[in-house]
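Only a single protein chain was left out; the remaining protein chains are all shown in position.
Letters A and B mark the chains in the order given here, with residues in each chain numbered from 1 onward.
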Amino acid sequence: MAQAVLAVLAISGVAAMLALILVVAERFIARYGSCTIDINQGTRQITIEGGKSLLNVLTEEKLFIPSACGGRGTCGYCKVTIREGGGPILPTETPFLTADEQEQGLRLSCQVKVRNDLVIKIPEELLSVREYTAVCEKIEDLTYDMKRFILRLQEPDRIDYVPGQYVQLLCPPYPGSDEEVYRAYSIASDPAETGRVDLIIRRVPNGICTTWCFEHLQEGQTVRINGPYGEFRLSDNPAPALFIAGGSGMAPFVSILHQMEHAHDTRSVRYFYGGNQVRDLCLLDEMKRFEEHLEDFTFVPVVAEPGPEESWDGRRGLVTEAVSEEFDNLADYEAYLCGSPGMIDAAIKVLKSLGIDKARVYYDKFA
Amino acid sequence: MKQSPDMARLEQVLRSGRIVRGGFLGTDRRPLAEIIEADRAAVTRRGLTCERIAGRMAELTAAAMGRLGTWVDAGGGLQVRAEEHKGLIVCPWPHPARCRKRITTARRSETGQALQWTDLSIHLIGKHAFFQGRESAFRMEPDALIDFLGLTGEATAEDAGIWPTPKR
Partner (left out) sequence: MSLSQELQTALVVCFSAVFTQNILLTLFLGMCPFTSVSREVRTALGLGGAVVFVMTCTVVLNWMAYHWLLVKLDLEFFRFVLFIVIIAAFVQFVEMVIDRYSPRLYQNLGIFLPLITVNCAILGASLFMVIRDYTLLVSLGWGFGAGVGWLLAILAMAGIRQRLDESRVPVGLRGPGITLIIAGLMALAFIGFSGVLG
């Protein structure tokens, strides 16, 4: 009996002692204390408890570094420059960093653990990115696979953006998707209405975020977005402009056309908008309205293969073919593209053959 | 057999909905290594390699590219179209591979039978011999896929299954 008690005591004692050692060790070893992160030479300083990844820390501080994989170290988007305190480059980062980038101190912020004071540099435009909560006020069907989501901003209740820029929409976990993900969508609303953000979203088969938007998001529900991001915008050059878009690539142009209407912009704009069938085209009425209100705007919808039951008396063929039929020389033009990467590639090819300067072809690279 | 920690971690990523909705493995409860081994064996039995199958799929996708989602005749009784969405999708394997979100649909003109695959499917089959799990969105049965593509292997005694050709 005595031995049994002794045995239990001894083993419990040893286990307790080991646990104690681990707890003490954790306190002294795994604690990094408070670390200060200096961003862009003192533009902003944050002090936080060390131990987390730099990406997480920055996101918590509402500094949004674009990232597609959610910190798993597979997308290579979340690069920041670390001037001091980053430690050695980890094997998980090397595949994403060129020799030049390593030289400059670029690191993947999701792989760098904050364990001491850091001095970092991030692109200036990211400092003006904010997170917004918004209510999804209305969901409109635009086509069989495209919807417009009208978001009314709550906190903060207004957003400053340049038409053509995009926001990231947070898609929360739901059955079939276990993590938060962010997806980028161009703003498709009138910039004069600063409390409102419209998104035009086309359904991606089995897509994480679009499935959520189409099947789970309800009118009246609160959503979170952050932004604005992106360099895509109308230039200050009054040269005639050519817009080329397909499907949901319509979105940024809606915003840009509103901007032109408010500014009484008189430049000449030709807008080629393509779809496979008539049912793929959206917002034709809205475009007609812009044709009436803008000085020199022509909207040219193009359908590749109208379906058997569809009547179509407009242009037929691919949108890129329509452009090359319409113009002989585009040397004086500026071109703005938005659509699938395949459409952008095809359009650039056509534009080049029509003599346009490559530096005057604008498109968003977030695709 | 226990899987290596790398493999176990990969399987976890594949089962989760982190990269594609519902994950890559569908309702397949077999361990990842077993899924890959079984499909690879099915391909070997036909005297083919995964690289060759993926190569043919990539050819068909390439034929449809630039036609912005309209049907193209790809020869061999096949018609293809490729639909593209914005954004990139990452390969779940721990290496930096990214694919466009492009879905290729191929159909046999005489039967109307159709198959769909993504650019990521091509990469997964060609590089990782991974045809995805049963009942996942883009699962392809190796045998059905080979029949559909009309591929034939060099029918030698080696391909009967006992002594496979060395990979080189």
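In this section, a contact is a pair of C-beta atoms (placed from the backbone, for glycine too) under 8 Å apart; a residue touches a chain by one contact, two chains touch by 3 or more.
Being a predicted model, the structure only gives us computed values, none of them experimental.
Trainee: Give the residue, chosen from A:A30, A:L127, A:A239 or A:L284, that touches the chain omitted from the document.
Mentor: A:A30
Trainee: Considering the whole complex, which of A:T92, A:T133, A:Q154 or A:S268 touches the chain not shown?
Mentor: Of these options, the touching residue for the absent chain is A:T92.
Trainee: Identify the residues of chain A touching the omitted chain, counting contacts across the whole complex.
Mentor: Given the touch definition above, chain A has residues 3, 6-7, 10-11, 14-15, 18-19, 21-22, 25-26, 29-30, 87-88, 90-92, 113, 115 touching the missing chain.
Trainee: Identify the residues of chain B touching the omitted chain, counting contacts across the whole complex.
Mentor: So the residues of chain B touching the unseen chain are 1-6, 9, 33, 37, 41, 44, 161-168.
Throughout what follows, only the chains that are shown with their structure count from here on.
Trainee: Just give me the whole-number Å value for how far the CA centre of chain A lies from that of chain B.
Mentor: 29
Trainee: For the complex, which residues does chain A have touching chain B?
Mentor: 68-70, 72, 74-76, 92, 95-96, 176-179, 181, 183-184, 202, 204-208, 211, 246, 248, 274, 276, 304-305, 318-320, 340-343, 345-346, 366-367
Trainee: Could you pull out which chain B residues touch chain A in their complex?
Mentor: Result: residues 13, 16-22, 65-71, 82, 84-88, 90-92, 94-96, 98, 100-103, 137-138 of chain B touch chain A.
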